[in-house]
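Everything below concerns the one structure shown next.
Every protein chain but one is kept in place in this view of the complex.
Here is chain A:
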Amino acid sequence: MILLQSPSRFLLQILQDRVLSGEKGMDIDCHTVEFDDVRYHIQFSMRNPKVMVLSVALPLPPPEAILYDGLPLGAIEAIKAAYGPVVQILDPPKDGFDLTMKINLTKLPLDEEQRNTILTQIASIREVVLGAPLKLLLKHLASKTVAPNVNNLVALVHRPNESFFLAPQADKVTIVYPMRFQDSIDIVLATSFLQEFVEARRTAALNNVPSCMWSPVPPLELKGVSADALNANAGFVTFVVYPRHVEGKKLDRTVWNLLTFHAYVSYHVKCSEGFMHTRMRRRVESLIQALDRAKSDAEKLKKLVHGGSFKRLSLKNEGDSRF
């Protein structure tokens, strides 16, 4: 299985190599973009080498997703809980971003292992912020309650202008993804991948993973949702998550996997296209080899023919060997 890791490799690399080792006393001012239009901007100046500034832009929210000061439900609390005194949130964020944080490098723990843990967490800012509402709701599920003041259907942004939906109950949370792809081949591949994905889970009777369904039309849970939010071209995937899937350490993993489900499918689709091409290239190569062999056989034959001993064959073969 190809799974994306939660920490951004790039953020982690910058945090670990450049700033802490201090080997290169160079300023940093760098922009990157991840899948689903999550953007980062990192600034570090030798004039103030104790601080690094990290800004994050989130996917453009669709109308049905509710944000609080531009951030998903519970994001601020999640940042504070994850980073403590190391990180300070700047208000307002930098122009063009939804969140700007000052990372105080002098407040990092001295113990190498602890320091690495927190740097890895900073590099996982995407999960901390975008996953905050999901984590909140699933934490309640772990204690078999429903979070107060939430609707019975919650829309959470996960891609630009797209949300997925949660129906929280005390004993289970139902999660529905309308699946959309741009490219026509991708739509076909994704649809069949999803059906197989669901089937594989059913037949393998994987009791430890959430049960999962695919349907071409919106499931009942989405009744009343606006039509725009429901125009999916690769069907709908539904997961039902029970308390046992989110107890203890499983929670973080489940949050990240649910948050990146679309990216996971998209990555698989791209990879299978890649593998198909590899196969096709190999096939073409072996065909060319076969043709070459056939050609040289034909040529050998032709030589013999011109040698004069196979007169009767000559008529038939000369025509073929012209290829």
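Structural remarks
Everything below uses one rule, namely that a contact is a pair of C-beta atoms (placed from the backbone, for glycine too) under 8 Å apart; a residue touches a chain by one contact, two chains touch by 3 or more; residues count from 1.
By definition in this document, contacts and distances are computed from a predicted model.
Remark: of the listed names "RING-type E3 ubiquitin transferase", "Anaphase-promoting complex subunit 11", "Multifunctional methyltransferase subunit trm112" or "Actin-related protein 3", the one matching the undisplayed chain in UniProt is "Actin-related protein 3". Contact with the omitted chain, checked across A:R9, A:R47, A:K223 or A:K249, is made by A:R9. Among A:D37, A:D69, A:E196 or A:E247, only A:D37 touches the chain that is left out of the view. Within the entire complex, the positions of chain A that touch the omitted partner chain are 1-2, 4, 8-10, 13, 29-37, 60, 160, 182-183, 186, 263, 266-267, 270-271, 273-275, 277-278, 281-282.
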